[in-house]
Structure formats: C-alpha cells, structure tokens
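Note sheet for the following structure.
Only one protein chain is missing from this complex, and each of the others stays in its spot.
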Amino acid sequence: MTQNHTKRPPIRQFGFVKFSFFLSLGLILFSWVFVIKVDGADLFALFSEKNLHSAIGFLKNMFGVGVENPAFTDAESWQNALYLTFKTLEMSIMAIGFAAIGMLFTVVPAARNAADGSLTLSRNWYGRLVFLIVRGIYVFTRAIPELIWAMMIIFIFQPGILPGAIALALHNFGILGKLCAEVIEDLDTRPIRGLASSGASKAQMLIYGVIPTVLPRFITYILYRWEVIIRTTIVVGFVGAGGLGRQFKLSMSFFHYTEITLFLICYIGLVVVADLVSAGLRKGAE
Amino acid sequence: MEPKEILTLKEITKSYGEMRALSPLSLRIKQGESVALIGPSGAGKTTLLNIFASVIQADAGEFEISGKPAHRYTSAKQLARKVGMIRQQFDLVRPLPVIHNVLAGRLGEWGFFKSLVSFIFPQEKDVAARALERVGLADKIYEKTANLSGGEQQRVALARLLVQHPEIILADEPVSSLDPARAEDVLAMLVNLANEENQTLVASLHSVELAKKYFTRLIALREGTVYFDLPVEEVTDESLSELYDLVEMKDNDAKAAVFS
Partner (left out) sequence: MMRKLLYFHKKNVLTLFLVLVFILSLFSVNWGPELLHAGGLNALQEMVAALFHPDLSPYILQLALIASVRTLAYAVTGMSIAVLIALIFGVLASGLLSSGRWNRLLSMSGFRGLLGFMRAIHELVWAWLFVVAFGLTPYAAIFAIAIHYGGILGRIFADMLNDVPPEPIQALKASGASRFQLLLYGYFPAAAADILSYVMYRFECAIRSSAIMSFVGLGGLGYQIHLSLTDLKYDQVWTFLLFLIALVVLVDLWSQFLRKRMVA
C-alpha cells in the first residue's frame, strides 16, 4: 500500500484567510473615509435641532396627532388598504410561482454532479456547456435587484401586479436556482446508483431517486423565498408595479401621513401572517 | 444438463491512479453457483463486484456475461435482467415508501409514462406485496423506508431483487452493517431465495464463518489477485489465516521501514 502524497503545509492555506481579514479591514477603513471625506456626510448634523424637530413633527403626523380624520380610523380606508394587501399577496404568489417553475425546469443541468455525469453515471459532451450557461443566467438574474428589474419592466408593461410579479420572479429565479442546484449537488448518489442497477433509465432515476430526496428541501427554500418576496413587494410597488407599494408611494407624494401609517400596519401584518403560514407549511413539508 | 458459464473474466486489470486494485485476474463462474468472495479490506472485492455489475469498466482484459462481451449489453434494461446488486447500505431511496423501492425492480420494464403514473398510483401492487411477503415485511408496504431498521431495509432490498429477478445476484457485504443475529437471518434469506430461483449468487463477505456455512465455493482475493479458489470443503484453516495474516505482517514491515 503506497502512501499518499504529503499534505500542503498549513501556512499556505491560512494565507488567504489572513489576506481576507486585512482586505476587509482595509475596505471598512476606506469606505468610512470615503463617506465622511468625499461625500461630506456629517454625522453630527444629523442630530441637529432642526432635524429633531422635523423628525418629531414627522412622527406626530404618522400617528395622526392633530389630524381631523386619520386614515386608520376610517372604515373605507381600511377596506381599500385590505384590498390592496390582498392584491399584494397575489403578486407575491405569482412571483414565487413563476420563479419556482423556472427553477424546476433549469435546475437539474445546473448541478455539477448532473452535468459531469456522476449523478446518473452517463456522460455527454454538452453537459458542461449547459451547466455554465444556466449558472450564468442564474448569476445574471440574481445580481440585479428586483427594484431595478421592475424599473425596466415598467417600460414594457402597464402598471399592475403582473410587472411586479415578473420583476420579483426574475430575481428570485436566480436565487432559487443556485440554492436548489446546491441541494442536488449535495445529494447522496448511492441510492440513485442503486436505482440504476435495478434497470432504471435516466428519467426514472430522476423521478424516483432525485425528486423525492430533494423535494422537501426545495419546498423549504421556495417558502423561505416567498417570505422574502412578501417583504419586497412593497418596494416593487414604489416603481408603479401595483399593490400596497404603489399606493404607499402616492400617499408619500401627497404627504398623507396617516394613510402611510395605515399601509405600514397592513404591510407588517401581512409580513407576520406570511411568516407564520410559511413556517407552518415548512413543518408539513419535512 | 451441464450449467453454462455465466460470468467470465480473462486477465482483468483495474487501477485507480497509481494504485493497482486488480492485477491480472481470471475467473469463471457457472450459472446457479453460489460463490463467496472473501479477503482482507482493500483486496479488491468491491472493485470486482462493480466490474461484474458494469458500474465500472476494467482497464484491460475481457469480461463476458453469458458468453457475450459485457459492453454489448447496451441498455440498462438488458443489463438489469442479467445482473442485480445489493450493497451494504444506502442503496434504497429513503424518503420513498417501501412499495416504490420494491417496484424499482420493475422500472427497467416500464416505460416513462407508466413510471410517472405509478409514482402517484402504484402499479403492480400485487407483485410488490408478494415479494414483501417472502421477506416477511408484508405489513410495511406503505411505510417510509427511512423508518425501517437496518435489517428491515436490507430485506426490502432483497424484495427489490426478487421483483427484478435477475439471473445473477451480486452482493457487496450485504450484512456487514447488521448485528450478528440479524446478519445471519438476512444472509440465509438471500441464499435461500437465490437457490429457489436458481439464480447465480456472488457475495463478498467479511465473516468467513458465514461464507463457509452458506456458500459452496470460496474465492479468496488478496491485493487484487486470486489467492485461492476452492469448493468450501477444501478450504483449510491454514490457508485462511495465511490469507489474512500475511497482509498484516506486510503492513508491519512497512511501518518498520518508515520508523527506522
């Protein structure tokens, strides 16, 4: 039994970690200097008298002090707000649905072990190429924030919940793609090879071996991203996509502060409820 | 009727990088035989079985199944009719209910759509039920495989082999992760089932006692070559201790060389 070649000396391995540490410190220092010197941001001006007054005045307005008919006591406003909340909920469901479907169609070739054939014990020439292309698309779509996607999509679609859903879906498609491809990469391949030796074809190995093993994880990630999407719908609405966010922006422009408070309440309520539902569903999926 | 030769190896070699797993090795196994592979760890038993299963390819030499070169069996389906495998563990898809793991033996015969439908509405339930009956697990048919004990899972793997009904059964240390009582039960079950169906059985085993008790032919591997290949009656205790000891001594020699 011959010995393996000797291990790399530990000093070289730690070089990168140390380097990263100093790089981080350097970045932090540089960034603070940039912000204070170059952009001229004045921290102490923040806490000036004037600012304090305007901040307090702002808060007062939000709580409806001195306003005759604050929006959050008005039944009709509530109705409107709840309708918008429902629309926002729909937008989030459409968005996660589109993202999940896109992911499911592209995730298998995006996994390293599927691409190089170690998963299904079969190789082909196009595996590596498709892998790179799909992963590239994932990086592209997730590097661009949802808001910027929305800003562009608004030029194509009329305002409504569909453009918002598409923008959210594009960004999350990339994120789900990466997360779920990693789940496939971490798969224990032995049961799948067991299926192969029973005579299963590639498609059958996928249905009986891969899918049952990855599905619980997939559902967890999908539900988790849905939680994040719910939070982002309000921001996508800012650009005109519809739902709570759009109304929020309008109220901001008209300085209807109590409306803003109403919407914020609905928004936080939606987030809390969505988190609970998601947690419950995730437990059921395990 | 003289049983035909079903597995033929001629001068097979296999290396992993610099390590030679199998030196030129030749073997002939006839249909219906029940053969045990024994030998110390690293001797090449798993590699040999993987070559029999066409999971890996030999670097040189010829390998034939039923007289036909192995690489001419082009589809997984054809191969599955000839060769089936049961391993030590992690062979079954654990999140699936038992019935799907058992019916996996039929996947080679089913088309894509039937497999898809069966995933939701299991087809050929009676086939699965009968197989599970023979291994004594009829009541676990819808149980999640992960909830079963190690011994029960190995029996599910046996049921899968029953359904697949290959001509040759390969077993790679099928009972090594079970406690001694369970191990003997499962091994006995495996050997009986193979005999009942007149299937060829080639099993690698850790325990020489079990090998001598349940098999008719013992092939001992050491460092990638055949150390001896004898009917079980002719195997002596001497040759057995040599098989395992010599390797130990060689290791000690190597250690001595490093530390001197």
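Going by the order they are written in, the chains are A and B; count residues from 1 in each one.
The rule we apply is simple: a residue touches a chain if its C-beta (ideal position, glycine included) is under 8 Å from a C-beta of that chain, and two chains touch if they have at least 3 such contacts.
Fair warning: this is a prediction, and the values are worked out from it, not measured in the lab.
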**Q.** Among A:82, A:129, A:250 or A:268, residue touching the chain not depicted
**A.** A:268
Q) Which listed residue, A:161, A:200 or A:241, touches the chain dropped from view? A) A:161
Q: Would you mind spotting which of A:51, A:73 or A:124 touches the chain that isn't drawn?
A: A:51
Q. Since one chain has been left out of the picture, which residues of subunit A touch it in the full complex?
A. 13-14, 16-17, 20, 27-28, 30-32, 34-35, 39, 41-43, 45-46, 51, 54-55, 58, 87, 90, 93-94, 96-97, 139-140, 143-145, 147-148, 151-152, 155-158, 160-162, 215-216, 219, 231-232, 234-235, 238-239, 252, 264, 268, 271-272, 281, 284-285
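Throughout what follows, only the chains that are shown with their structure count from here on.
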Q: Could you please specify the touching residues of subunit A with respect to subunit B in the complex?
A: 1-2, 121, 188, 190-201, 203-204, 207-209, 212-213, 215-216
Q. Hey, which residues of subunit B end up touching subunit A in the complex?
A. 18-19, 42, 53, 55, 76-77, 79-81, 83-85, 87, 90-96, 100, 104-105, 107-110, 112, 115-116, 119, 157, 160, 164, 251, 254
